[in-house]
Structures are given as C-alpha cells and as structure tokens.
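Removed from the display is one protein chain of the complex; every other protein chain stays in position.
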Amino acid sequence: MDRIQEMIQTHPRGQQTNLDRFVDCIHACYECVQVCGMCADACLGEEMVKELTRCIRLNLDCADVCLATGQILSRQTEPEWLMSRLQVEACARACDLCAVECEQHARMHEHCRVCAEACRRCQQACEQLLQTLAANKI
Amino acid sequence: MDRIQEMIQTHPRGQQTNLDRFVDCIHACYECVQVCGMCADACLGEEMVKELTRCIRLNLDCADVCLATGQILSRQTEPEWLMSRLQVEACARACDLCAVECEQHARMHEHCRVCAEACRRCQQACEQLLQTLAANKI
Amino acid sequence: MDRIQEMIQTHPRGQQTNLDRFVDCIHACYECVQVCGMCADACLGEEMVKELTRCIRLNLDCADVCLATGQILSRQTEPEWLMSRLQVEACARACDLCAVECEQHARMHEHCRVCAEACRRCQQACEQLLQTLAANKI
Partner (left out) sequence: MDRIQEMIQTHPRGQQTNLDRFVDCIHACYECVQVCGMCADACLGEEMVKELTRCIRLNLDCADVCLATGQILSRQTEPEWLMSRLQVEACARACDLCAVECEQHARMHEHCRVCAEACRRCQQACEQLLQTLAANKI
C-alpha cells in the first residue's frame, strides 16, 4: 500500500466506498501532471521545436488541469460532487486532446509516446470515476 | 494599461476580438486564486475555525480551479476552445459554491465578505466569457 | 484599497508592521506568475521559437517559483520566517535570471520587454522584503 492510499484510508471523514476508483484517478492525475510537464520540456529541447509548439501548449494545459483535478479529488472533507464532476470532465477532455497530439509524434519522439500513455491512462481513470459517480447517483 | 493587457496585446498570434472579456476573466481568476488562498488562511486563524472547515475546503478548491482556468486562458498559441469552455464552466461553479459559503460568514468575518465578492466577480467574468464564446460560435 | 490589501488587513492574526512590504511583494509575485506564463506562451508562438527556448524554460521556472512564494507570503497564520526567507531568496534569483534573459530579447519582442519589467519589479520587491525582515531581526 502506498502513501496516497494510506492517506485516503486514514482520513477522519473518509468515505468507505469506491476508494479504488478515487485512488486510481488521483494517481493518474498527478502522474499526468509530471509527465506532461516533462514532455513540454523535452519538446522544448528538440531541434524541431517549431513543429512541436502545439504539443507544448497542450502539455502545459493538461498539466494545469490535471493538477487542479488531483488536488480536488484528494480532499475528502466536505466534498462537492457537482463541481468535482465538472472538473473531472474538463480533465478527461484535456487528457484526450493532449494524447491525440502526442500520439502523432510518438514514433519520432519517445517522450511523446510515454506522455500519450500517461494522458490516456488519466483520461480513462477520469471516465471510470465519472461512471462510478453516476452509478452511485453522486 | 496594465502588464497583463500588454502581454495579451503583444502576443504574436493574438486574436483581435473580445480581448476585454479575456483580460477581465484572467484578472478575475488570478484575483480569486489569491483571495481564496488568503481566506482559507484567515479562517484557519480564527478562534472558531471548527465552524469554518467547509469554507476552508471550498476556498482551497476554488483557488486550485481558478489557477488552472487563469493559466489556460492566458495562453493564445494553439487554443482549444472546447476544453477551455469546460474548464471555465467548472470555474464558474467553483466560484459560486465558494461565494455561497463565504456569504454566510460575511457579517461575522470581513475576510469572508471580501472573498465572496472576489468569487462573485470571477463567476460573472466566467459566465460572460462563456456567453461571448457562444455568441461567436467559438 | 484593493482586495489583497483588504484580505491582509482583515486577518485575525495579522501582523501590524511592514504590511506594505508584504502586500507589495505578494502583488509582484502573482503579477510575475501571470506575465511569465504569458511570455512563455508568446515565445512559443513566435516564428523564431528555436532561439527562445532558454527564455521559455526560465519563464516557466520563474512562474513556478513566484507562485510558491506568493502563496507562502499570503499566509499569516503560524508563519515560519526562516523558510519564507529561503523561498524569497530563491524567488529573487529566479526573477533575476529570467529578467536577464528577457532583456536580451526586449528590443525584438515586446512581450519579453514587459516580462523583464515584471521580473525586475518582483526581484526588487523580494530584496526589499528580505531587507525589512533582516532589519526587524525576523
């Protein structure tokens, strides 16, 4: 069990259900923050940076949105689901956009391939969390 | 003219229309980041902090969402409007929630009164930007 | 009086002295966050982006450091001055580095000229705050 999971489980007002979905989405969001930030920097260091400006822009956006989403999902005191849902929807969209762009450079740049994977993982974790919330009428 | 406005106007790929709406929303988002962060801290310093935990939580969420929104709206290279719109919608909602909470403490705590104002201003700026984007079919 | 000043003054445990220095530094930090983020994006949109990669890197660093510094200085509950001072020192350095770089592009790119100004303003506000803290043996 990692520290994020421990923190979720030792929260005084922690919910009892669907913890895995939350932990998975929090992990995916923060991984995406880091990987997108590193992909922006790697693209910036490429000789052909001119052709990667759209990728850098979407990397930066995706990192910002994933950070806000990860932070909000990490909080269990007095949650507000409607707002969280809207943020998770924006996050799934940001990840999809960034993944589509990175996938186009994946053959040429390994960092774009890895970044596309992290974005797809985060997009899926967001979509699964949204389904879980909907199924539980939260 | 302030520096944010100057930066918007000297961008090499800057759009020509609706600049005021964008500048206004960027200003409101970053003001809300600061004021919500300061309201969380002021609430934390109150004797009656126990009754302000929901306020602190929503302050922190609102600050995080406003920061992501301000950062995304500040970028003009290769914009992606659908994603920006989703983020601005989440932001308007976060500001509304935080304002409703702060308004309940506004008589007792001046910092909550000021914070509610900043949240309402940001909510309105977000809603006006969404209307402008819709009117321009962006 | 703006909202940031109001928030500082309505804090339940707010200090009474040197408020101007703090407010000035907080304002300068958050302005620098925004302007540096916008300069990175404007550089990214330039035809000659290849020659601006160092500028973009330093813009992003400076924005990150200024954000952390602004957030910490905005809190008045249970302050820890030694840590705050170290962060303000890192901030002054980040602003200086970014200003030096932007000044080299200031004639060619207006956004770099404005960004250099914001960085210099923030560097000075940080240095003045450090002097004030030292003079008060804080």
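By written order: A, B and C. Residues from 1 in each chain.
Methods note: a residue touches a chain if its C-beta (ideal position, glycine included) is under 8 Å from a C-beta of that chain, and two chains touch if they have at least 3 such contacts.
The shown structure was predicted, so the numbers you read here are calculated from the model rather than taken from an experiment.
S.K.: Check the options B:11, B:57 or B:75 and report the residue that touches the missing chain.
M.R.: Selected residue, touching the omitted chain: B:57.
S.K.: Hey, which of C:3, C:93 or C:113 is the one touching the hidden chain?
M.R.: Touching the chain that is not displayed is residue C:93.
S.K.: Out of C:5, C:18, C:53 or C:104, which residue would touch the omitted chain in the full complex?
M.R.: Of these options, the touching residue for the absent chain is C:53.
S.K.: Contact with the hidden chain only, please: which chain A residues?
M.R.: 3-4, 6-8, 10-13, 26, 30-31, 33-35, 37-39, 41-42, 44-47, 67, 70-71, 74-77, 109-111, 114-115, 117-118
S.K.: Which parts of chain B are in contact with the chain that was left out?
M.R.: 40-41, 44-45, 49-50, 53, 56-57, 60
S.K.: For chain C, which positions touch the chain that isn't shown here?
M.R.: 53-54, 57-58, 60-61, 64-65, 67-68, 71-72, 75, 77-78, 80, 82-83, 86-87, 89-90, 93-94, 97
Keep this in mind: only the chains that are shown with their structure count from here on.
S.K.: Of all the other chains, whose mean CA position lies farthest from chain C?
M.R.: A
S.K.: For which pair of chains is the number of C-beta contacts greatest?
M.R.: Per chain pair, the contact count peaks at B-C.
S.K.: Touching two or more other chains, which residues of chain C qualify?
M.R.: Answer for chain C, listing residues that touch two or more other chains: 41, 44-45.
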